[in-house]
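A single protein chain has been omitted; all remaining protein chains appear in their positions.
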Amino acid sequence: MSSSTRSTRPFLLALLPIAGLLFAACGSSATPAPSGGGAGAPAGAVVYAVGADPTTLDPQATDDGNERAVNDNIYETLVLRNGATSAFEPGLALSWTLKDPTTWTIKLRPNVKFTNGAAMNADAVVYSVTRIIDPALKSAQFSYLNSITGAKKVDDLTVDLTTDGPDPILPAQLTWLKVIDPTYAKTADFASKPVGTGPYKFVEWKKGQSVTLTANTDYWGTKPAIKDVTIRVIPEINTRLQALKANELDLTANLSPELMSQAPATATQRSIEMYEVYMANTSTGKPFADKATRQAAQYAVDKEGLLKSLFAGHGTVQQGQIIRDDWAGFNPNLKPYAYDLNKAKTLLAGKTPSIKLVGEAGRWLKDKETLQAVASMLGQAGFKVTLDIQEFGAWVSTLFLPNDQKVDAIWASTSADLLDGDRPLTQTICGSKQVDWCNKTYTDLVNKARVTTDAKARQDLYNQATALQFEESPILYLINPDDIYGMSAKLVWKPRLDGKILFKEMSLK
Amino acid sequence: MLTFLARRLAYSLIVIGGVLVVVFVTTRLIGDPARIILPATASQADYELQRSRMGLDQPILAQFFVFVAGAVRGDFGESLWDRGSSAMGLVVERIPATLQLVFAGVGLAMAISIPAGILAARRPRSLLDRVITLLSLAGFSVPNFLLAMVLIIVFAVGLGWFYTSGFGTIRHLVLPAVAVALPVAGRMTQFVRSTMIDEFSRPYIATARSKGVSEPAIAVRHALRNAAIPILTLGGWEFTRQLAGYTVAVEVVFAWPGVGQLASQAILRRDFTVIQADVFLVAIIVLVINLIIDLLYTVLDPRVKMV
Partner (left out) sequence: MPHWLSSVLGELRRDRLATAAVTIVMTYLLAALLAPWIAPGDPNSQDVVGRLQGPFWDQGGALAHPLGTDALGQDLLSRVIYGARASLLIGFLVVLVAGTFGTVLGVVAGYRGGRTDQIISRITDIQTAFPGLLLALTILAVIGPGETNLVIVFAINGWMVYCRTARSQTLSIREQPYIEAARAAGSRQRTIIFGHIIPNLASTLVTLATLELARIILAESVLSFLGVGVQTPSVSWGLMIADAETYMTTNPWLTFVPGAALAVLVLAMNVVASWVRTIADPVQRSRESIARA
């Protein structure tokens, strides 16, 4: 679970039919032609609407989708993912190789400069790593990089990264590490006027209104096609749609499936969000302390029906695990709990457990409606559900209550930003703050997988862990809804698999 | 006059003190800001550290004195989210947009309600009066957020005359100003109508009529002049009322970058230093405006006793 605003959350694989048609009609891929293809100087402007101001423009401090919408275009990471296949690609690093089980050697791209003229070199990378893992910064991104223990300059373009153990997912983690200029990072302007190496330069942040960017004409890579970018803040979902219809916007996220026909153009993509309900169960006396009751809840919810009705089919049912079928760690042997009201009632054996179900509204696509529908379905199986929909801040507090105070059931959305099962599975080990469940065997399996670099052995551990979690059912597996983007008729863009919104990949018709 | 001013100022200080206490008590009760600002994976030690950094581990009375000492200097500390930005600075940045909206809205409301109220008062219980009365009642019977959404759909998307949202030009301002103005205009029309009826029923009007002064001249030069002070007072009161939170929903719907939108965002993020600064600054502005209205009132109308 990240506390990011989902409105700027991305995308993954497989374009759905409607987007396929759209792009077929465009006649070409959304990615602008590489330089030399006659792209010429950047021209034109694009407006992207988000629901809230970035909390800060410090690229290393928070885990906030609105901040990423800006800084993913200004800063760059050592490793990138291919937008269409999610394979790793060189970013600011040209190569990353394992020197010994806990040391990675990173070779840096030469002749890259920050837009203030400073050089991007080993010193910058060492500083970027040291700063983000420094507990004093309290970076909310730390959990993406928490295996890194240090960085050492080898020469001007070589850095050695050390980890606390063998780390199979380090390259994935490096897709999160934005490289900053050590001198500039110490100035007062750093958190409000970002300076990076990326394809766009910061122009202005009018709080409550917009952040504007302009193309970096000295960019080392493929020059962006679009010159000016505005990221506007529009809190209300309906206003965003109306602004799109009135041609004031080119792109907005989190469109409801019902509204797809209203937008001039749309694109859909699988999202990295997994909707689920945590069932507190470590203390006896809690309604979900009993495994049969937890499984009854699994059988009581009609995941397919939920997806078909509320999401018009835009999404997938979770396969009995919070790992998507195309992420590392997916267990192909598991199938979702079927929707079987009779089985649910049999498991409850005449009991009518009273449960309090907590959730929030407005942060994720149809979060409230999903929660209401789940509550109603649980009610049909015999649960006595008290629904409590809280505002976001209160909900976060409830989610992290100590285990002895946890509510019976709480709705949440897990985002696996690294496209890997490690994070979602780690969230359910003993001592996890979110999920009130503790299984020693499971915890050992997950912890062992974390330091297993052999892909097959790691997958085998994950298969055991996910099967165990499925059987014990501390989590009510729901759905993985797609992200739906509304676009203007003139925007040419294809959502990326890693969900980043990169304006350099957009062009105008 | 001076004693009056001194009394009013002293009383304003008491109000400010009261606002500070209420703001402190309410915002200290909000969730747990230390928990919200930390990442999900933070340890208990991180949490304790964060609490002590924010001064939340001090006794509540000590926290209050630190708070008041800062508040009198306009210092409410840093925003809990926007690291490095002062809470008061963030609020001050947003004040002009809200003032612009409220000025435009209340100004528009006065421009509508004064002529409408006079027209209605000219012939009480006539058809025109009844239509104006019903329309003015309707004006403040529709919630402003709903009005705002309908205005966007009709005038920005349907007709394309104005922008759906945002800030900057007159084409951005018109729709939010109308959404603020209509309920205000409804209330003010009612007030202008009854005030003008009072004036029209006074003997001097009959005298003027008998002297052959034209009806429009009677209405504007005589009756309206006498009714001006109460009408302006009500206008001032509507102004402060809008500032005190009634524009929040309009600002949110139109993405208007004012203090209202900031407040609603700060409440969702539990950014309590920003909430404190917001409520405090708005209270000060409301007080200053009320003080100015009171002073104008005494200057314009010598009959008012200076108590």
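Chains here go by letter, A and B, matching the order in which they are written, and residues are numbered from 1 within each.
Here, contacts are C-beta pairs under 8 Å (C-beta built on N, C-alpha and C of every residue); 3 or more make two chains touch, one makes a residue touch a chain.
Since we're looking at a predicted model, the values are computed, not measured.
Which of B:A6, B:L128, B:L146 or B:A217 touches the hidden chain is settled by the complete complex: it is B:L146. Of the candidate positions B:A34, B:L49, B:L90 or B:I267, contact with the unshown chain belongs to B:I267. Residue in contact with the omitted chain (choice from A:D167, A:E236, A:D250 or A:D436): A:E236. Think of the hidden chain as still there; on chain B it touches residues 11-12, 14-15, 18-19, 22-23, 26-27, 29-30, 121-125, 130, 133-134, 137-138, 140-146, 149, 153, 190, 194, 196-198, 200-201, 241, 243-246, 248-249, 252, 260, 263-264, 267-268, 270, 275, 278-279, 282-283, 286-287, 290.
Although one chain is not shown, part of chain A still touches it, namely residues 236-238, 241-242, 245, 256, 258-259, 261-262, 305-306, 309-310, 361-362, 368-369, 372-373, 376, 387-391, 393-394.
Here is the rule we go by: only the chains that are shown with their structure count from here on.
On the chain A side of its complex with chain B, the touching residues are 1-3, 52-53, 55-56, 58, 61-63, 135, 138-143, 146, 188, 191-192, 206-209, 232-236, 238-239, 242-243, 245-246, 248, 391-394, 396-397, 400, 433-434.
Of all residues in chain B, only 30-32, 35-42, 46, 50, 81-85, 90, 93-94, 97, 149, 152-153, 156-157, 160, 163-167, 252-255, 257-258, 261-262, 264-265, 267-270 touch chain A in the complex they form.
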